[in-house]
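Taken from a larger complex, these chains appear in their original positions, while the remainder are omitted.
We call the chains A and B, going by the order they appear; numbering starts again at 1 in every chain.
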Amino acid sequence: MRASEAAAYSDAPVRVVGTCGYEIVESARTKGDGMHGYGDDKAKVLARLRRIEGQVRAIEQMVEGDRYCIDVLTQISASTSALKSVALLLLDDHLNHCVRQAAADGGEVADEKLAEASGAIARLVRS
Amino acid sequence: MRASEAAAYSDAPVRVVGTCGYEIVESARTKGDGMHGYGDDKAKVLARLRRIEGQVRAIEQMVEGDRYCIDVLTQISASTSALKSVALLLLDDHLNHCVRQAAADGGEVADEKLAEASGAIARLVRS
């Protein structure tokens, strides 16, 4: 049983790592109150990812059906663009929650979170 | 019934648009012999697209499970990069088959295919 499942069945506190990367202690009652980088946008992020998954599956069907290369390429570019948009949304949430909180706390955690964010931005820019 | 399905059931010639965008006449017997931009790499392209579809589904599960933003972003960048690689493979096939053939044929078809390829490259570079 995963920690999150345990929390759903008991009120005993469990230690989980939140979306901000902090270990947080939560119980069934406080579940969801932890610091969540993309907490508010979770439903929107999931909806967009499911649409992208559908786009990729549609591209597979285009290739299976020997559809014209250029049309396949157009759909791939659209999916790439959509993935980048979702990444920018997540990054904005991450800066506004995790990085903001870490910067306010200061110290090594702030250094670490800022270095991590820079790394993620670089990977995205170069992807 | 789609043309490709018709061809599967009868030997009567059908007119379909091949992956190079040319209308080609094929029958059940010649099916697959038409000019196919990504014909040789079709299995490879499909395998890569299915892997990307799996990556996107895994990213959805990460978000559902409130996994750390930075880890989610790393996976999105990897998927974006994989999509671009598949696009570059398709584009290389397209240049080597469709564009090469159209350029050899010359005339308006050549103009059209070259303009289309440029457009697809621009969309990819800016995606």
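Keep this in mind: contacts are C-beta pairs under 8 Å (C-beta built on N, C-alpha and C of every residue); 3 or more make two chains touch, one makes a residue touch a chain.
In this text, all values refer to a predicted model and were calculated from it rather than measured experimentally.
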Assembly copy number, counted for this structure file with 2 shown: 4
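Heads up, the rule we're going with is that only the chains that are shown with their structure count from here on.
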Gap in Å, rounded to a whole number, between the CA centres of chain B and chain A: 28
Of all residues in chain A, those that touch chain B in their complex: 4, 16-21, 36-38, 42, 45-46, 49-50, 52-53, 56-57, 59-60, 63-70, 72-74, 76-81, 83-84, 86-87, 90-91, 93-94, 98, 116-117, 119-120, 123-124, 126-127
